[in-house]
Structure formats: C-alpha cells, structure tokens
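Quick one: the structure is below, and I'll ask about it shortly.
Heads up, one of the protein chains got dropped from this complex, but the rest are sitting where they should.
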Amino acid sequence: MKQLFQQDLKVVNLGLQGFANNIAAAGGDVTHLSWAPPAGADAALGWTLAGMIGDLRIERANRTAYERYLAAQPCLADLMLARDAIPGLAASERRILHSGPPIAWADMCGPQQGAITGAILYEGWANTLEAAEALAVSGAVALEPCHAHGAVGPMAGIISPSMPVWVVENTAAGNRAFCNLNEGLGKVLRFGANSPEVLDRLRWLGTEFFSTMQVAVRGLADASLKPMMAQALHMGDELHNRNAAASALLFKRLALSLLNSKLESSAIQRALAFVAGNDHFFLNISMAACKSMSDAAHGVPGSSMVTVMARNGVNFGIRLSGTDDQWFQARANPVDGLYFPGHSVKDAAADLGDSAITETNGLGGFAMAASPAIVQFVGGTPADATAHSRRMLSITLGGNPAFTLPAFNFGGTPAGIDARLVADSGVLPIINTGIAHKKAGVGQIGAGITTAPMECFNDALAALAEKLQGVPNGKEGAS
Amino acid sequence: MTVSAKVSAVPEIDAASVVMASATNVENLARAGLGDFAVRPNDLVVALSGTDRACAEALQKADELLSAKAGGGDDEGAGAQQPITSIQMAVAKDPAHNFALISVPGDYAASEAMKALRLGMDVMIFSDNVPVESELVLKRFAQERNLMVMGPDCGTAIVNGVPLGFANVIRRGPIGVVGASGTGMQEVTVRIHQLGSGVSQALGTGGHDLAAAIGGISMLQGLKALDEDPDTKVIVLVSKPPAPDVAAAVLGTAEACSKPVVAIFLGADAASITRNGIHGAAYLAQAADMGVALAKSQNPQRKAIVVSNEVQRKIKEVSRAMAPGQRYVRGIFSGGTFCFEAQLIHAAAGITAFSNAPIANNRKLENLGKSVEHTIIDMGDDKFTQGRPHPMIDPSLRDTRIREEVADPSTAVVLFDVVLGYGASADPTAGLIGSIGRAKAKAQAEGRRVAFIGYVCGTDQDPQNRAAIVAGLQSADVFVASSNAEAAVWSAALISERKGATR
Partner (left out) sequence: MSQAAPIQALSVGHALDADSAGFGIVHSVFARAVNLMIRAEMWTLLAADKADLPFGIRVASADFDVLGLRNGDPVNVRAGFVSIGSGSSCRVVDCRAAPRWLPARHNKTEPGLAGRLAVLATAASDRSWHESARMAQAVRSALEVSAALCDALAKVVGQGPGSTPSGDDVLVGILAVLNSPHSGAAGARAAESLGRAILPLLWTTSDVSGQLLRQAVNGLFSRDVHELVLALLGNPAPQQLRNTIRRVIETGATSGADTCMGLLAFAPSFLIPREERGRGMMFTFALSRQFI
C-alpha cells in the first residue's frame, strides 16, 4: 500500500457503474469494466482460476512452451504413404484416422461416416458401401483421432494407410507432423462423398500423383515453410480459409523442382495442373506445419497454453500443453456465416475438421487482419477483420514475430492461446471456417466465423489446477 | 441498477429489479416476493410487479435500455474499441492501473479481488456476502505482498485524495484515518475538513476485519501504511470494539506507531484505550477534534458535549408545546454507525431503546415496521434494503418512515441523519422537507408538536449543496446539530425534559 501513496491512483472499477462515474466526476482516473462472471459463471471454478493468474509455475511453464513454439521451424520434409509415415497405420493395423476429438462411429456426423465408408472401400477392406458400413459398425476398423497420431486432417479429416501424407518436420526440435492431400473442391471425400469418381481420384492421388509429388518434395531447393507462410500473410492469405497466395508460392517451388527432375512430362503436367486448379492446395501443408509448431509446445507441465483445437462435426475438443493427452470437449458453437445460394443454416453440419490447428497457431481467424477479402465469404467488413485479430491479442501469450500483420504495423499475429485468459475475459478464440452440408457428400455450402466453446477452457483449467496441486512453486504458497 | 431505477419509474409498477441471476440475487428476489426463477448464472433477470399493461411497457423499456448497452462492438468498424472485460485486460492496456474497486455480486467478488492482488494492485471490496474463508485467504495473501484489502463490505475510502465508494470531498492534509465503519469515517473526515485541517488517506477495513476469525489484518496493514506515510502526521482509528485478542493486537500496533493515534472504539470506555501514544475518544466528532488538535501539536481534549443555553431554551419551548402523551424518541438513520452512536448516547442518559441493530442492553425491535417506545433504527440494514436501494441513495423509504413516526401520537422527537458526498442521493432532503411540513401540519391539527433533530454529514465541497440543505431543514424548524453525537445529546435532553414534564 505504501507504493500506492507515491503514485497517481488509477482505478479499475467492476460492478456498479456509478462508482466509476463518481471517481471521474471527482477528477480521478478510472476504467470501468464491461464485466460478466468469468469461467462460465461457476463461482468455485472462478476462485480456482483466480489462483492461477500470476502463478509463477504456470508463467514459467508458458514461457518454456511459447519459446519452443516460436523457435519451431517447420520444413516440408517428404510426401509418404500414411502406412510408412505413421506407425499406427502400418500394414499390420486396420485403423483409420478422423478429425476432431475421439468419437464413436454411431455418434459421428454424416460427412464423417460417409468419408470413413469411402476410405474403407479405397483400402479394399470391403467391396460395397453396405459392407463397408457394416465393417465400420462392427468395430473391426479402429477409428481414432488424427491428433492421437501426430496428424491432422481438414473437414472429415480421414487418413487411411494407402493415402499419401505430407511430412512436415520441425527442424528445431525434430518432431514431425502429417496431413493428407487436398482433393480439391466439390464432391470430395473430406465432405463425406464416397462415389466411384471420388475413389478414382483418391487412387490417382495415391499412385501417380503421389510418386510425382514425392520427387518434387524431395527435390525442393528450399523446404522451409515458415518464410513462405509469412510471405503469404502479406499477400492476403490467412492460411485457413484463404490459401491462394501460399498455394501459388508452393506451385512455383514444386514446378521448379519437377522441371529439374527426370520424370516424364505428362505426369508432371497432370500433377501440376491438379495443384494449380486448387486454391486451397496449401491448406493441408499449412495444417501440418501448424501441428508441428504447436506439438513443439506441447507437454510442458503446468502450461496453460492451448496446443490443439479440433472438431469432429459433433464436438469441439481442445488440449493444453500442461495436461498431456486429455481432451476437453463440448458441443460445438454455431457458425455465423454466409451461405451459398440455395442453402441455409438448416442444411449445415456442425463445425468439423482439424483445421482449427491454424487458429491454435495464430493463423486463420487470428490472422484475419491479413486477409480483409475473406469478409466476402465469412461476412462483416474489412475493419471487422482487423478488429477480430486485435481482440485475439487479449487471450494469447504474445504476438508471433515470424508472422507479421501489415494491419498491426507489422506486429506479430496473436499466437499461443492462454486458457486462463479465455476463461477470465470471456473472449472466445475465433475460427474462420467452411460450412459443410450435414448430409454426406454434398460438399461445402458456406463459410463463416465461429468460436471455441467456453466449457472446454473451463474444464481444461480445472484439470490443470488439479495437476498443479502439490507441485512446489517459487514464492507463494499453494493456491 | 440504473436500468432498475428507470424501469421502476414506469407508472403502475410496484417493484422492479434488474439483476444478474447469481445464487444470492435469485434468493433475494424470491424473498422480496418477486418470484422464483429457473435461470443460469450468466442470465440477466428482469423481475417486475405491477399491472399487466405496466409490466409490458416496463419490459420493453428494459429491453431497449439493455440492448443499447450491449450494442456496438464489431459492427462499428475500425473506430470501435474492444470492450474491456477483465482486470487483466485493463492492465494489459495500461499497467498504470494500481487499484481495483470491486462491487460485483458477493459470489464473485473474492475471485476478482484475488486476481487484482496477484496483478500487484491494492483492492477495495464494496460487495458483501463474501465467505469468511475467502476474506482470510485474500488478506493473508495481501499481507505477504504488502498490499491492502479494504473490505469486503467496505463502503468508504479516500485514497490519494480520490473519493471511493460513498465518500465526501475532503481537503488533503496531515491526518490519516483508518476505520471499520463507513459512515463513521465519513463523519470523522467531514469534521476534520470543517475544522480547517485535512486528510492524507482514509482507509476502510471492511465490516468483518476486526472479527476474531480475521484478526484485524487490514486494520494492522492500514496502521502500518499510515505510520510509514510521510504525509501523515496523526492517525485516527475508527471502529466498534473488536474481539479482545484483536483489540490487543490493534492497540499494540497503534502503540508502536511513531505517530500519535486517536482511537475510538464506539461503545468502549475512552479511558480504557488511552495509553502511551494512543488517545481514546468517546464519540466520532471528538475523535476528529482530538486528531486536529494533535495535528496542530496541541493537547487533545476530551470535552463532553454541552447543550448551549440557546438550545436548552428552545428545547423547553418545544416541550411545552407538546401533548402529554408525547414522550418517545424515534431515531431513523441511514448510517449504521450513526444509529449505534445515537443509541450509546441515549443509553448514557438513561434512555434504553428498541433497535434492529441494538447495542448491549437495548432490545431487538421485533416488528421492524412498527416502532415501540424509544426506537432507534438503522434503515441501511439488510433487512430494510432487500431488493431496494440503500437509503443514502434513495431516501424515499426513510421519508415514509419519518411521516409514520410523526403520525404516532407518542412520538416526541424524530432524530435523523442526512449523508452527503459521492454515492449519496443528489438531493437527499427534497422529499423530506415537504414531508416534514405536511406531517407537522397534520400533527398540529391534532394538538401535537413534534421536535425534529438532524445531523447533515457533508462538506461544502461535496456534490450536493450542503448550505442549501441545512438552510432548507432549518426553515422547516429542524434542529440541525454540528455532529451526530450532538444531535443525540439534544434528543436525550429533550426526552429527559419530557420525562420531567410527563411525570
């Protein structure tokens, strides 16, 4: 209190606005909060949360996690078949990976079930849709989250053994992350389509495209992804819902690599035409890069930094760096968006996919300030796009200086969500997302903005608090 | 609260409440007869009682007022500033924030206070209904960090010259005040100002600090802070008597202060606390007088209040005009400590009374709505304020009660306080003066003359116009005393005069 008497009083007022008005009328300096009960209005959890603010163990752990995240250097190391890259998909296993937190077949949404059925056919584990479905129902095929195997996948996020996966390596720490190939737009497996035409495309991707592209990747002059992503952010991409610039930059590198190779030109032409025809081609690489960066930050005891945000079309799940492999789930929030003509919210599937890994890393919705054109798809004005990014600064550990936003005077994009700040401020992480039709195979029907549900963060903090009990801390007593 | 007030103003609305659906509020609403709700804690409840038409209109008004608050945000574009929703966010915007004033519902107040302390800020908690265990954790934590928690249930403070909560505008000066009673601190600081001196800091400890369970942590922190403050030359300590162990600790620390301390434990014998470096005072105004004397390096004197000849004459005159049945005092207070001090002074004159907050030897008033014999009540007490604003903010219930007392043929004296300063009503006697006039006329018609005695707690710098308020009361024949104690002394004198007359 002694220090206070030597300074100018600057008051934060929460509760009765009249008190703030009076202080101002009396010539004092006061900020009145637009306050609402934090932590979902759970008073007991709020008390636990209060003890976590300024907890030296958490602050130190967050610094360690954040430093590892900032130091990460994702590089496009290879393109491999999933069965060779991911131990859980080895030939001896019958396993298919899906997006989002764990979920039983019976509870899955239409697009995800459709995609799994398609994958079973693609693998040749069944010959008809009915047989494939029966196989899935029987439990003969293990269905697990991509995240459980160091991988990510957009929308239904299906990765099966015979699919090629991008292999991104964080050269700073050595960890690797994987993501499947982007099939393009329209009727594709990731929206739950499993027709013969979809399977044919998958087969081409898994054979000719794969061999061509593997050569391209292995022959890249420069495999580092971070500078390319940073450049794309300066060109109007946000690397989740807008990837055109990054896809074009990647095309340049792949093309040069392929032209230097000994491959037959018509195969090269078909492969490059495929890449050129898809403005979202880079998304899957962006996701794998992001996965490798936040994986580097994962596993620091005591850290409240969010390392995974993912959805499975039913539930939204998060993970914290300091709570190991625990998932914290809740029903996904509704998407506030624009629909393509002929569609409306009645047709929409719930939020789906692992692509929120981009927001987890400060890209996508967090970097919306870099991508004002995106408001044409998700709604709002360009000023809103910048405002969204600014708001995210209040729930992150800092700005990532490697990904600068021109609209921030080239300040870093808000990165490293601190779960404590989300619960305390009521500001939810924002996600730019595509909206799928709830029926398998119809495809994307719109795009919009959604938020991560508060419940996930509350549960995660409760779990982190419990883990910290009994852990000795620096200066103060256990909270 | 403003929305509550505006909504209540709709004609034919009997009661209105717009509150967060915290567990406590929902309970309060049910008890106030405003119904039972199934709600989630983050919901906002608009509860109305009145005619159907009025309710519909009031609901619409509430809707408009509430959406006007919630609107804006993203739609406004680049110019819009993100709303600041947490203490952490305020600190991130400007680390110069060094103080948190918390008046959120009691269920959440302790958590907010803990966060503020962890962010290195001093805290004032106006909220009450904060669990004792939480208060103890907060105060111990603050102590380790050399910070102070003023509260919970702290309504008054003045820090670095800035009035916080319900506080008056007081000249800066050499006297530091620390107290467990809001209105007690208000009278002391007001009188210090009126005597030409000033206040360096006025620190509130909250109403529960001196209980055995808490041990006076904030009181001790406050004493220490004032002792170390170069701008404080004299310390005045204001409280009711603490638990014995706590009293010993507090007096021990006060004794060890390098500066002279005036201490008033209302109800305790002033001589019993007087010791080396500590000067005991018997009533609030006296504590201020002694503090001012010490600040001028003079000897502090414990003078009893003497009723002047002029006032004695007026007392006799009023008594003569009263009907034989008029014999009782009805004390209607908005300040809890004023009610307490008034009871003490009447008791010292042999006058026991009923009260909703009785001192030892006074009796509990069973039916709060009906005064019995001598009755001295605190209308700021929870039981009177359920679902209603405090009488310092909205004196209408107090005015009504005074009217009722005047109508009672056994009432001889109506004794009351008027509290000014920030937080108090902009015009606390607007309704009262007219009320007194009408009630007096009615009593006169019935052959009775009632004596009105009041104390106005405020300075010439307060937002209200103190001079006009005093003049208005005097023109309504109210005896306006210069301190709460003096008003009580005058009242006791008049009652004694009545005892003689009605024997």
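Going by the order they are written in, the chains are A and B; count residues from 1 in each one.
What we mean here is this: a contact is a pair of C-beta atoms (placed from the backbone, for glycine too) under 8 Å apart; a residue touches a chain by one contact, two chains touch by 3 or more.
These numbers come from a predicted model, not from an experiment.
The chain not shown here is touched by just one of B:N98, B:S127, B:S200 or B:S218, and that residue is B:N98.
When you scan A:A119, A:L181, A:A332 or A:L393 for touch with the missing chain, the hit is A:L393.
Screening B:V26, B:L119, B:I264 or B:I305 for touch with the missing chain picks out B:L119.
Screening A:S265, A:N409 or A:Q469 for touch with the missing chain picks out A:N409. Check A:L9, A:L70 or A:A245 against the missing chain and you find that the one touching it is A:L70. In the full complex, chain B touches the hidden chain at residues 81, 88, 91-98, 118-121.
Touch with the hidden chain on the side of chain A covers residues 3, 7, 31, 54, 56, 59, 62-63, 66-67, 70, 390, 393, 397-399, 401, 408-409, 411-412, 416.
Operating definition for what follows: only the chains that are shown with their structure count from here on.
As a whole-number value, the distance joining the C-alpha centres of chain A and chain B reads 54 Å.
Chain A meets chain B in the complex at residues 1-5, 7-20, 22-23, 25-28, 30-31, 33-38, 40-43, 46-47, 49-51, 53-55, 380-381, 383-384, 386-388, 390-391, 394, 421, 424-427, 476.
Listed in rising order, the residues of chain B touching chain A in the complex are 1-2, 20, 22-23, 40-42, 74-75, 77-78, 80, 82-94, 96-105, 107-108, 110-112, 114-116, 118-119, 121-122, 126-127, 134, 141, 144, 146-148, 159-160, 162-165, 169, 201, 203, 221-222, 225, 228-229, 231, 422-423, 463.
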